[in-house]
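Okay, structure first, notes after.
Every protein chain except one is present and positioned as in the full complex.
Right after this comes chain A.
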Amino acid sequence: MPKLTDTMCKAEKFTHYLPNTLKYKILLPPVLKNSVSTKKDLRSNKPVCVKEIAVLMACLKKEEFKNNTCVKEYLKFNECVEESTEELAKMREAQRKGLQIEGSNKFPAIQVNKTLRRFPQKPAVFELTKRQNPEHKKK
């Protein structure tokens, strides 16, 4: 078996080329907020009226986008749009009242925010380094 002592001793030579520690730049302070986003509650994961759009587009292409054509497809599309706006209105009402939205398993964000407001995080305290401290720069 070849001796590795020589290579191990030589390997030590190259350690001072590499940094010992990783430099990590903190762009945003790692502080938790005392609230949760309420927008995601209103987003349903189902794409709305996609079929109706596809059918309408197929008909329009067939009729070369002439006017007064594809009346049936337009009616169906408008019905679908009306339904989706009604559903969105219901979801908004439910969110406003703080109730759970039908069809989603999520705990409503507004209620989460209420509890978080009651038990907020302690305000974070940061120590600025010499470089970051503006008073140090003035000197």
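Everything that follows uses one rule, which is that contacts are C-beta pairs under 8 Å (C-beta built on N, C-alpha and C of every residue); 3 or more make two chains touch, one makes a residue touch a chain; residues count from 1.
Quick note on the criterion: contacts and distances are computed from a predicted model.
Trainee: Given the choices "Glycerol-3-phosphate acyltransferase 4-like isoform X2", "Transmembrane emp24 domain-containing protein 7", "V-type proton ATPase subunit" or "Small ribosomal subunit protein uS7 domain-containing protein", state the protein name listed in UniProt for the chain not shown.
Mentor: "Small ribosomal subunit protein uS7 domain-containing protein"
Trainee: Based on the whole complex, identify which of A:33, A:61, A:92 or A:106 touches the chain you can't see.
Mentor: Checking each option in A:33, A:61, A:92 or A:106, the one touching the absent chain turns out to be A:61.
Trainee: Where the complex has a chain not shown, which of A:31, A:50 or A:99 is the residue touching it?
Mentor: A:50
Trainee: Which parts of chain A face the unshown chain closely enough to count as touching?
Mentor: Against the missing chain, chain A presents residues 43-50, 53-54, 56-57, 60-61, 65, 67-68, 74, 77-78, 81, 84-85.
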